[in-house]
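Every protein chain except one is present and positioned as in the full complex.
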Amino acid sequence: MNAHSGEIDTFLSIDNLTVEYPLGGGKRVYAVTNFTAHVKRGETLGLVGESGCGKSSAARAVMQLPRPTGGKVTLDGQELTGLRGKALQAARRRFQMIFQDPIASLNPRQTIRDIVAAPLEIAGIGTREEQTRRVAEMLDLVGINSEQALERRPHEFSGGQCQRISIARALILEPDLLVCDEAVSALDVSVQAQVLNLLEKLKTELGLTMLFISHDLAVVKHVSDRVAVMYLGKLCELADAETIYRHPVHPYTRTLLSAVPEPDPDADRAVMELIPGELPSPVNPPSGCRFRTRCPYATELCAREVPQEREIAKGHIVACHHPLIN
Amino acid sequence: MADISQESGTKSYAATPDDKAAKHAEAIAHFKKRNKFGLYFWIPMVWLLFVLFCAVFAPLFGLPPADEIDWMYIKEGPNEVHWLGTDSLGRDMLSRIIYGGRVSLTVGFAAPFIGVGLGLILGMIAGYYRGWADEIIGIAIDTWLAIPGLVILLLFSVVFGGSLFMVCFSLGLLFIPTAARITRAATLNYAGREFVLAAKALGASDFRILTKEVFPNIIWPLIAFILIDIPIAIVIEGSLSFLGLSVKAPTPSWGGIIAEGREVLSTSPHIAMYPTLVMFLTVLSFNLVGDAIRRRLADVREGAI
Amino acid sequence: MRYLLQRFQRLLIVLAAVTFVTFLLVNVLPGDVAYEIAGMDSSEEEVQQIREDLGLNRPILVRYGEWVGGIFTGDWGRSYLSDEDVWESITDRFPVSFELMILAQILALTMAIPAGIVSAFRPNGRGDRLIGSVAFASVSMPSFMTAILLIYFFALYLGWLPATGYEPISSGLWENLRPMILPALSLALVEWTVLMRTLRVEMISVLQENYIALARAKGMPNYRILLVHALRPSSFSMITLLGLQVARLLGGTIIIEQIFGIPGVGRLLIHAVYTRDFIVIQGCVTFFALAFVTANFIVDIAYAWLDPRVRTGGAHG
Partner (left out) sequence: MGEIILDVQNQRTAFATGRGLLQAVEGVSFTLERGKTLGVVGESGSGKSVLSRSIMRLLPGTAITGPGSRVLLNGKDLTGMTEHELRRLRGPEVAIVFQDPMTSLNPVLTIGKQIAEVLVFHMGMSKRAARAKSIELLRAVGLPQPDVRVDQYPHQLSGGMRQRVAIAIAIACEPDLLIADEPTTALDVTVQAEILDLLGRMVRERNMAMILITHDMGVVAGRCDDVAVMYAGRIVEKAPVRELFGNTRMPYTAALLASIPRVTDPPHRKLDAIEGRPPDLINPPPGCPFAPRCRFASAECQQQVPALEGQGAHQYACIKPLNTGVAA
């Protein structure tokens, strides 16, 4: 908490975010535990980790879909976690989301016009003609030929185009915050590059603040100003993109980076070895440091005490008892 | 598609461009033909239209009334006065079968709509809201299922009596559990889709999500379900009237005529056999037509996703 | 284990709900048994007196509580008309209905499983289309219709089997089975199509699973793929259906027992319905629900046995 030195111009602040799902029988899934991160206006925060690390749960909790179990989410001074009913629905136009599956993101039974116009309809903005005009503008902005697209249905478009349409829908109300949950993971590389470039372009043009969730470290580095690494619901390390990729200090970050398959035959392929074994269940996370069961540096201390988040350099936060500082 | 044995690669498309084009056309034609409406659709359809026509315009045919007793002909086989013969009371079989068709068809169309309509609402609520609403509806459905359908109908007919409306309504109730289950499963499936999340993220109301996002997607399996239910409703009404617990006598109904015919099966089999044949053909036709339409719907849906 | 416990809880709730709904239907709504007993030309006082005697004047919840309490102690009441003990008359007749249902279900399964496998093996192939046509014809015939046709052909025309009647098992196994064949077949000829179609649909989708592709890639022969790899995962819906079908079979026995003159619970119920003997109706419905709930609990156990994911608490955990 104090590790995240209070930035004056924080736009989105996520404080002690906790997400738990009841399982029945008194058990619960500890999806996210005490996650804290602050994002400045116009900044992109990347959130990486492997499956089950809680990054998507965190994203949904920021969206209040559903509301988190604990913690605070504040957007531009307005505490979203405190809003209810109509107030929350009204506030929703300021933060929008793009999902992983481009096809499933669009209702197969509606036309592209209706899909992209839905935010305007819900917010009750404009006449039907005005809405259509606005939809056409948005489609052109995301690189979809609006003349041909308006009356078609999603199945007539490729995955990449569907994702562009999703982006148009998310941005039509001019939100301040865009949350991208694995937004390019289902796309082929060549199309993925198109969509990433589009997101970067729109971010600059519209002054968006972004929360970008992905399992792909290379993709995250491409769009993010700062990157947070999560493991089993907890933050491991947070720093600006350049630093975290060049000088990772958390053993998990280092392992993750060493495992990325580089498209270069001469790249170093030695992966920092983990202790073999299964990823522990988020129903029953290990005591102390959650990574300790697979960490080659783990000691008895790691089992006993939860590592506190420490700022080891300006803006470089790590939660580890034995960070790899040379 | 799921053929697990055709892998030896014996099929091959021919080498010359002409042959190739021909094979090509053949393959596509085969694919398109798959679910076209063929004779299995049109022949039963013609029969159904014929039965429907007879039932609707029955009073215009100048038939003897269904409860008029002809003392000259009792338990007679087909003859020039009574084309399908008479029953053991000397009533005209043709007239009885046609008027009986009115009951069967009314129930056949009305009951599934009542049941699916109510089931749709319950299923959507259970599938979308989950939690205690789901739990309560689930228990209600399980309870309903635990009593045999015919027993429910018997109870209703004892308690409420046998008007046509009550028969339609109580039969409709029998379709609620399955309709609700189908709707619930489909709603669950779509409620987790990302386009529904996107709508929630936009602040859409639950009503809007259910009507605009979910409903258009789940209506097709339900239409298919109604198609299956029509013949089932006719069959159940037949069973009920066979037991004498559907519409009150002397209003004729197919099941009732068959029950009367059973008593004299060894001496005058025609009394049981004609309505049996008509009912069988009608139910079979509904099944065949329904199946053909369902396949077409499935095709349309596949093409749309 | 927790899964079974949860199911058991649910079934108890259902049972309670069934008894309550039945009781309400029979007791709150018009059509008073007192009038029935008193007969057409009785005076209002006589009816009142009968009500008093039967305890029908007391509040509904009290009567319900009393009746439910009786269920547990074996006191299901006495028939208003014949004064027979309801529990005894049901348990006397149930074995007959039970035999009929079991026979019908065995016949239905022996038809449905091979037919379903053949159909799913080559969808739209010749075998599938043939089986599909037979199924269509079969499902288009209500059981009473099938029964009449079977009686006409096998009993009246060929004279091979008796048209009606029942022989207790004490007169010999074959003597007992002979009159049961046509009734069981009448029920089975309707039920098998539903089972067959359910198995077919599920098996077609299972045959498209990756693990079937892997089994083929392992060089396994077709019979092994169908019977060892595909049948078990394909049969879950069918098993569930077997449980649900108990309700339909119970309903079916009502008609079939009536047609074939078999002294089972179905016939007891229909007789009670004709005579408005409400306490017997109530008892029969409760008994049916009990049978249904028990059957479904057995299905749940079978499910756990068939699907290791349920057994080890993986999927529903």
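List of remarks:
Going in written order, the chains are labelled A, B and C, and every chain counts its residues from 1.
By definition in this document, a contact is a pair of C-beta atoms (placed from the backbone, for glycine too) under 8 Å apart; a residue touches a chain by one contact, two chains touch by 3 or more.
Quick caveat: nothing in here was measured; it's all calculated off a predicted structure.
Across the entire complex, the residue among A:Glu20, A:Asp101, A:Asp140 or A:Asp225 in touch with the chain not shown is A:Asp225. The chain that is not drawn here is touched, among residues A:Met63, A:Ile167 or A:Leu217, by A:Leu217. Among the residues A:Asp9, A:Asp264 or A:Glu300, only A:Asp264 touches the chain that is left out of the figure. Although one chain is not drawn, its touching partners on chain C can still be listed: residues 209-211, 213-221, 224, 228-229, 232-233, 306-309, 312, 314-315.
Interface residues of chain A with the unshown chain, by the touch rule above, are 50-51, 158, 160, 188-194, 196-197, 200, 215-219, 221-225, 241-242, 245, 255-257, 259-267, 269, 271, 274, 276-279.
Please note the rule applied: only the chains that are shown with their structure count from here on.
More C-beta pairs touch across the B-C interface than across any other pair of chains.
Geometrically, the chain at the heart of the complex, using CA-atom means, is B. In this assembly, the C-alpha centroid of chain B lies 22 Å from the C-alpha centroid of chain C. Inter-chain centre distance (chain A to chain C, centres taken as mean C-alpha positions): 53 Å.
The touching residues of chain B, when paired with chain A in their complex, are 193-195, 197-205, 208, 212-213, 216-217, 303-305. Against chain C, in their complex, chain B makes its touches with residues 1-5, 7, 34, 139-140, 142-143, 145-151, 154-155, 158-160, 231, 235-236, 238-239, 242-243, 245, 255, 258-259, 261-262, 265-266, 269, 272-273, 276, 279-280, 283-284, 287-288, 291. Chain A makes touch with chain B in their complex at residues 63, 65, 88-90, 92-93, 96-97, 99-101, 103-110, 115, 118-119, 122-123, 153, 155, 166, 169-170, 173.
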